[in-house]
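Here the complex is missing one protein chain, while the rest keep their positions.
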Amino acid sequence: MTLQLTVQMAITGVTLGLIYGLIAIGLTLIFGVMRIIQYAHGEIYMLGAYFLYYWFDKWHLPYWAGFVMSAVVIFFFGAGLQLLLFRPLHGKDMLYSLAVSLALIFIISSAGIIAFGAVIRGISSFVTGQIRIAGAEWTFERMVIAGISLVLIIALWFLLQRTKIGLAMRAVAEDPETSSLQGINNRRIHWVAMGLGSALSAMAGCLMGTLMFIVPSMGFLATIKAFMIVIMGGLGSVPGALVGGFVIGFIDSFLTTLATSELAYIIGFVTIFVILVFKPSGLFGQAWE
Amino acid sequence: MNEKSKTLLRNRPSLVVLLWLAGIALLLAFPFLINQERYILHVAIVVFFNICLATSMWLIWSLGFVSFAHAGFMGIGAYTSALFFLRLGLPLWFGVIAGALVGALIAMVVSLPLMRTRAVYFFMASWAVGEVIKRIFAYYRGFFGGWEGLFRIMPPKLGPLDFANRTAYYYLAMVLMVLIVLVVYRLNKTRTGWIFWSIHEAEVLSSHVGIHALKYKVAAFTIASALAAMTGALYAHYHTYINPKSFDIWTSEFALVHIIVGGLSTAAGPVLGAVFLTIIDELLRPTEFYRIVIFGVILILTVLFLPGGLESIPKRLRLRLWKLPEDKDTQKSIAGAFGKGRK
Partner (left out) sequence: MRRALLFVAGLLVLLIAFGACSRGTPSGMIQDKVIKIGGAVPLTGAVAYWGICTDQAWKDGAEVINARGGVKVGNQNYKLQIITYDHKGSTPDAQTVTKRLIEQDKVKYIYNQAAAGTIGMLEISEPAKVLTSVACWGYLEHYGKDFPYHFRSEMSDYEQGFAYMPFVKTKYPGIKKAAFLGPDDKDGYDCYYSYQRLMKYYDVQDLGVEYFQWETTDFYPLVTKTLQKKPDMIITSPTPPGITASIVKAARELGFKGPVVSPGASETKTILEVCGEQADGVVLPVTLETPQTQSQKDLAERFKKRFGEFNLYAGNLSWWVYALAEAFTVAGTFEDTTKVADALEDVVLKDTYVGTARYAGEGAYGIKRQGVYDCYTMLIEDQKGFLADVRFPELPPGY
């Protein structure tokens, strides 16, 4: 194993870890605050990416404006889903929210084929060029995307820890009844959290759509990754999502390069199983009874 | 719980037995009622498999959690039976028992660490188990056949009866289905079933009154997984071809959806849900692109407007049409379900 190969694997691992972390934080927010299983997280991610595709590649409007617009539009879409579908199920068994989000997967991904066509597309890159570190390549595109992911993760952490609405969200997550006694409007916190989680997911979709390709069935892969990371890191924990992202990112990078992609995938799941056996609430998570 | 105890007190076993017999007679006569039309028999067999999966998964649910490794255990049964047939030449009859044993053994070993996790963490951990099982079938290509799967897993023969005949296989699948539903239904009515529900309602409390919760959880998981493995064995010999993709997470998810749509509180729920949704899915097939979308809409509508699932329909009808509530409790719960009288 040469130095160049090691550096390359490390760079890929760091980039992937940050992107995976970004895919996962939206889910961890929704999980933590509302305690519903939003299984259609990846479908929201797909919608975000398609929005940017139409904005940038079809209507030829500026990239970053589209990135922000995608987040805004999906924020309201997510909030609407919460008000329309998930609120009536609040307080019921989490299986109901699981069933509704499963139905959303069916509807959104199949309607996506009808609306956007089944043709695979790609969002054009916003920057080109790359630098070379010890013989390993790191493109500006990946660098920027990793940077944005890191900024968004820190921003969410800051929001939760240092702002009033973040405090309210944590309070609702901790104990909904006491928080509403303290004058917090739980319903509002719920749809805001859902909207925010969806918007984060949409932004992840935009970045991944730029890096990779987009297709209506791309959502489920993101859902798998997001769930693996969120559960590993612990529900509702932003640092947990970041650490989980790094674990999965490094497994993907190192094991695929040194062994096979099949083994990387199996080891990823085995790792989660082992972590859950020794830390039943994830690495940084709160217990969920 | 209240509802349950009343049902139990008002139990008139003779009538229950009679109804069961009537149902079984109906199933026995069914192939001749439809003139042995082969495609409909095929759908019926698929329905039976789905009932088996959903009902055995519901047994786990009666302790308060859902296992996403269920399809994986179905796969263990299918692969055990298929390998018995292909490598040793032993027919399904050995395979189904061996499959159940292997499934039970693996389920028991896995469930001990698995039971440390709760709620959604359990959901993910069991998903990991199911995924690893599936991947192991794919990884060991020499032994399990890898992604290309195993071919020519022929149905068994019994004397002059060849189960390659679809009507014969219908009866075979029916026997398994009735067996599984009966086991789950009876188990649910025994004292053990009560203990399951007490763990479902309040695990800490039940362990304080001396129930060894872990023991019951492992037992229920093992039994349910063994039943899923038996289903898998029959599935393999019916389809004659299996590959790891047949046992991925979607199979577990569909079983879960069947339970939720059918109803969570009684064993009739999974049965009704599996029957209803499998047939809906089949009827929607000519709608081409819109099939999955319509399926999703039906699913959402059922969850939002029929929260008790299909099994609550008679209760609702009694209340709505004939205005004959059973008692105050039910009235309240139904009113709650309809969205009235809630805070």
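Think of it as A and B in the order they're written, each chain with its own count starting at 1.
The rule we apply is simple: a contact is a pair of C-beta atoms (placed from the backbone, for glycine too) under 8 Å apart; a residue touches a chain by one contact, two chains touch by 3 or more.
Note that this is a predicted model, so its numbers are computed, not measured.
Within the complete assembly, B:40 is the residue of B:40, B:112, B:136 or B:219 that touches the hidden chain.
When the missing chain is restored to the complex, the residue among B:203, B:253 or B:311 that touches it is B:311.
Contact with the omitted chain, checked across B:53, B:83, B:114 or B:268, is made by B:268. Listed for chain B, the residues touching the missing chain in the whole complex are 7, 10-12, 15-16, 19-20, 22-23, 26-27, 30, 33-34, 37-40, 42-44, 46-47, 138, 146-149, 181, 185, 239-241, 243, 245-246, 266-268, 271-272, 275-276, 279, 282-283, 285-286, 288-289, 291-292, 311, 314.
Contact residues of chain A toward the unshown chain are 5, 8-9, 12, 16, 57, 109-110, 113, 117-125, 128, 130, 137, 139, 208, 211-217, 221-222, 224-225, 252-254, 256-258, 260-262, 264-265.
In the analysis below, only the chains that are shown with their structure count from here on.
Mean C-alpha positions place chain A and chain B at a centre distance of 32 Å.
Across the interface of their complex, chain B is touched by residues 31, 37, 85, 88-89, 92-96, 98-100, 102-107, 109-111, 113-114, 227-228, 231, 235, 262, 265-266, 269-270, 272-273, 276-277, 280-282, 285, 287-289 of chain A. The touching residues of chain B, when paired with chain A in their complex, are 66, 113-114, 116-121, 123-125, 127-129, 131-132, 135-136, 138-139, 253, 256-257, 259-261, 264, 289-293, 295-297, 299-300, 303-304, 307, 339.
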